[in-house]
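Only a single protein chain was left out; the remaining protein chains are all shown in position.
Labels for the chains are A and B, by order of writing; each one numbers its residues from 1.
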Amino acid sequence: MIGSARYWREVPQRYRYEAAKCVKCGEVFFPPRLVCNGCGGREFTKQTLEPNGSVETFTIIQVAPTGFEDQAPYAVGVIKLDDGVKLTAQIVDCDPESLAVGDRVRLEFRRVQQDGESGILCYGYKFVPVAK
Amino acid sequence: MEVGIVGYGAYVPRHRIKVEEIAKVWGADAPSYKRGLMLREKSVPAPDQDTITMSVEAGRHAIHRADVDPAEIGAIYIGSESHPYAVKPSGTVVAEALGATPDIHCADFEFACKAGSEGMFVALSMVKAGQMDYALGIGADTSQGAPGDALEYSASAGAAAFLFGRKDLVAVCEETHSFMTDTPDFWRREYQFYPRHAGRFTGEPAYFKHITGCARALLEKSNTKPEDFRWAVFHQPNGKFPMKVGQGLGFTKDQLEQGWLSPTLGNTYSGSSPMGLAAILDVAQPGDRIFMVSYGSGAGSDGFIWRVTDRISSVQPQAPHTRAQLEDRPIYIDYGTYAKFRGKIRKLGE
Partner (left out) sequence: MREVAVIGAGMNRWGELWEKSHREIWTEAALEAIDDAGVDHVEAMYVGCMSGGLFMGQEHLGALLADQLGMGPIPGTRVESACASGGLAFRQAYLAVASGAHDIVLATGLEKMTDVDGGMATYALSTAADQEYECYQGITFPGLYAMMARAHMERYGTTRRQLAEVAVKNHLHGSMNALAQFPMKVTAEQVEGSVMVADPIRILDCSPITDGAAAAVLVPLETAKKMRVDPLIRVAASAHATDRIALHERDDLCWLASTAKAAESAYQQAGVGPTDLSFCEVHDCFTIAEVMVIEALGLVDRGRGGSAAEGGFTALDGRVPVNPSGGLKSKGHPVGATGLAQIREVVHQLRRSCGDRQVKDARLGLTQNMGGTGASTVVHVFERM
């Protein structure tokens, strides 16, 4: 359902975590956008997201959407990166039951989904727990 | 002009399965496997890990250690027998994720377990030829052993990446040699999910002949003896073979042990001897010489002699060490989970 073009145009964000920083007010947007909704600014500079962050909230998906059934149960969280940007992503390589708000995690490159058995493989970011 | 490694990195998945867990399912004798193959457990890739994802992580570690702008990398060569696509390169995804596109040469290599050292060999040669300042060679695999086959106890997952260049070297390449014959000891035909192998024929006429042939030529070319080296690493299809071939060549257990990862890592195929090299570089001292010979079924070996430079100590702490990753919070899984992870069983309707 994703298709090549739609997947491909998000590559800078999904592979390299490229965000946009508003020149006028400094707010960082991920994904980049054309207008800052903080100050209305239209000029941005490229900024790469910080790879480390903390879990703000999370859930453990038991009933998974199509294409994710084999992975259930799996954790998905909202993670606040150390640069203040927040992301939604899976938290893997952990026992979901032992996750807690505030846990330290970092970005890792993973296969996120695939377009069926014969379609493209879709990569991107997930989070893994940082050793305590 | 000296060429060599400017940065290196490894990646080890965190999931593990123990030999006993596999043996239990097939009614096999675990103690004899552990003794005979010197294997205790192996790494298992999670369903969201493959040659591409592990190559990206290992590549990031290598680039971070090298402290090189990824845009300056002129080539990326990934060796694997488990490239996720049958047609479409792994290298494009990896180069894109590393920030090395678009001015870059790319090729995916396949030569059973030798593909990783092959990528390293070509990357090194491109730099040596003056074609480019930096080239990245990666060995990575998420190999599959057929259920119940001997390979199921060893086929594991991991990656190692090496950035080659001419300045700020952490290890100088002093000599290389390649050795190859047509020897059908292991193969996989198109549309087949699992590889086949020729049993005990994979030993003497295949693994031992090629590694020994390559190693002897390398020692001769470089006019060195095993005692001239602080470390040695050979391809590790199990725990037993690398120790046997190394000691047969005159290397000691002390020289072999640091790069000998297979007892708890398994056989990472294209990642095997490269990951061993990464584990050695993690602890090597300036001036140390490292002897390395890979092996790939089919069959052939690539040999390298490395001399570690003063820069090594400053890059070692810049990324996770290989053995530290191997020991970091392993997640043990049962055979059912393993079978699901590896696609040996599938849910209805997919």
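Simple rule for what comes next: a contact is a pair of C-beta atoms (placed from the backbone, for glycine too) under 8 Å apart; a residue touches a chain by one contact, two chains touch by 3 or more.
Because the structure is a prediction, the values reported are computed rather than measured.
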| item | value |
| --- | --- |
| Visible chains that the absent chain touches, using the contact criterion stated earlier | A |
| Hidden partner chain, touching residue among A:V23, A:C39, A:V101 or A:V130 | A:V101 |
| For subunit A, residues in touch with the removed chain | 1-2, 10, 13, 30-31, 37, 56-66, 68, 71, 74, 76-78, 86-90, 96, 101, 112-113, 122, 124, 126 |
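By our rule, only the chains that are shown with their structure count from here on.
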| item | value |
| --- | --- |
| Geometric centre distance via CA averages, subunit B-subunit A, whole Å | 30 |
| Interface residues, subunit B side, partner subunit A - complex | 14-15, 46-50, 52-53, 56-57, 60, 84-85, 93, 96-97, 99, 328-329, 331, 340, 346-347, 350 |
| Contact footprint of subunit B on subunit A as seen in their complex | 11, 15-16, 69-71, 90, 92-93, 95, 108-112, 117, 121, 123, 126, 131 |
